[in-house]
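Here the complex is missing one protein chain, while the rest keep their positions.
A and B label the chains in the order they appear, each numbered from 1.
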Amino acid sequence: MNQSLRSWSLIAGSVLLLALTGCSTIGAKPWERARLARASMQLDDHAVEAGIDDHVYFSKEASSGGRGFGGGGCGCN
Amino acid sequence: MQLKPDEEKPAELPTLRRSLVAASCALLSATGAVHAENTDWQIDSALLYYQEGKGRVQAVEPVVSVKRDFGDEHVLGLKLTYDALTGGSPNGAIPSASPQTFAAPSGSSLTQNQQVQTYTTASGRTVRRLDTFSLYTATPGELPLDTSFKDQRVAIDGSWSQPLTDAVKLSFGGGFSKEHDWTAMNASVGLSRDFNAHNTTLSLGLSGEHDAIKPVGGAPIAMSDYTLFQKLRQESRSSTGGQIGLTQVMTPRWLLRLNMNYDQSTGYQNDPYKIFSLVNADGTVAGYRYENRPDSRVRESAYLESRIAFRADDVLTLSYRRLKDDWQIQSDTIDLKYHWALSDDRYLEPHVRWYRQSAADFYHLFWDATKPLPQFASADPRLAAFTAPTAGFKYAMTGPDGGEWSARLDYYFQTGKNVQKGPGVLAPLDLYPGVKSIMLQFGWRFGL
Partner (left out) sequence: MPASFDQAVRVESRPGGLHAACFKAMASPCEVLVDTGDADLALFLGEIAAQEAWRVEQRYSRYRSDSVVARLNRSGGRPVLVDAETTALIDFAKSSFQGSQGAFDITCGVLRRVWHFDGSERVPSMAAIKPLLELIGFDKLTWQSPWLTVPEGMEIDLGGIGKEFAVDRALALVTAQRKEAVLVNFGGDLACRGVPRSGAWQVGIEQPLEPLQAALLLELKSGALATSGDTHRYLMHQGRRLGHILDPRTGWPVEGGPASVTVAAGSCTEAGTLATLALLQGAGAGAFLRGQGVQFWCQPPA
């Protein structure tokens, strides 16, 4: 694993650690979730649109995926 | 015997009864007793119109996705995608000072059922199968585009997800995609677990894909001379990938997601239609060769997404992705969207994206004909170094039936970075003209 990905893992690890140790300022209580429950805050809200984006960018760039599984699946130029 | 009720109804309802009547009404209307929306079925559809500048690719892509909730978060998803592409795609050769003519396999081949009137062959024997070619010519200074480029793709994807316990969720996915020269199959499995009262979600995913590639006229022998038509029948490649994801609720208005992806692909990585130019010292073209890429590619990427809610229903989404592969390509993508709620039923979403990538270590705009051929070489513009900004917006409104209509327009353009100058007669020419494109998308999603 290269240098930059190692630093990413470090960030991930710190966030996880912070969360798992129950840092009281992080997170939302069940009764504070109204805002998070709205459609606009859902991570995979516009899956069809995201799929179209992935396909278009994949056809012109060397990168794909990242957000979730995806990319590939066609030999489009 | 007929019964009289014990008591007549008074005019005014007592408090408890009044609250019960209100609560019953709320219950029965909220659960959609008759007309209210029942969201068992979610349909999300879109029509994309895509157009590149200067006679290049045009695409029309309708997508329909259906999700069925069988209750308790047991969700089946099906997605059907069709796309039709026409127009010209760069074949990899550079513009030249003189006209260049190319022959592309046209896809149709003559069979014995067709009325072939005569054959010309060196051996004098009758040919059983004769491939046909379409010729195309690039004028001086023009980027050679394979105008025979025409493709239709149909893809179907399915997914199933369900909770195993209150905190653990399992999902499966599979897909099949078919075009005339390319068949892809993929499958994935994912497991996620919530921690900290659902504030932290850790997910793991594995995926695999297999592609069968049957280029029109056969797969060219790598690095072979373009004019010799040395072809093999078919090729394939497969890839496996893994993903670790972490989603964290930071505050009641802030959500963070981090994904780490690893993907390894082995097998045929070439683009069977891409060639590169051999250039003499004076800038004249000495010939063309089919490209050759390593037969494996390992990619690692990290993706960070932040969603922050503002005001009543505004959301700022910012994401950053870094990708690296063992072809020495490194890319950075920053994507910014602002979901701006104009009212309860309309929103405007301005969008900007900025992308840059470095070139693959075997990318060459052209190859010096006086030097021996390298082991790997490709002039595919997708492997070049470039930057590409995108800007656009989306407008959406919710109808009285709860369905959402949307229209989106994005403008994308690519400009080459450190583009090599050509020798001799090529010097004045722009060898990497980049590409501009617009995306127009109409969306309609609704519940049944």
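As a convention for this text, a contact is a pair of C-beta atoms (placed from the backbone, for glycine too) under 8 Å apart; a residue touches a chain by one contact, two chains touch by 3 or more.
Since the model is a prediction, treat every value here as computed from it, not as a measurement.
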Item to check | Hidden partner chain, touching residue among B:Leu28, B:Leu78, B:Leu204 or B:Ala427 | outcome: B:Leu28
Item to check | Residue, one of B:Leu20, B:Ala407 or B:Leu448, that touches the chain absent here | outcome: B:Leu20
Item to check | Footprint left on chain B by the chain that the document does not show | outcome: 1-3, 5-7, 9-10, 12-17, 19-28, 30-31, 33-35, 39, 71-72, 166-167, 197-198
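Just so we're on the same page, only the chains that are shown with their structure count from here on.
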Checklist entry - Roughly how many whole angstrom separate the Cα centroids of chain A and chain B? => result 16
Checklist entry - Once bound in the complex, which stretches of chain A touch chain B? => result 1-2, 4-5, 8-9, 11-12, 15-16, 19-20, 22, 25-30, 32-36, 38, 40-41, 43, 46-49, 51-52, 55-57, 59-63, 65-69, 72-77
Checklist outcome for this item: Contacts from chain B onto chain A in the complex sit at residues 44-46, 48, 50, 57, 61, 63, 65, 79, 81, 83, 85, 89, 149, 151, 153, 155, 173, 175, 177, 179, 181-182, 184, 186, 188, 190, 195-200, 202, 205, 207, 209, 211, 213, 239, 241, 243-244, 246-253, 255-261, 263, 271, 273, 300-305, 307, 309, 313-315, 319, 321-325, 327, 329, 331, 333, 339, 341, 347, 355, 357, 360, 382-383, 388, 408, 412, 414, 435, 437, 439, 441, 443, 445
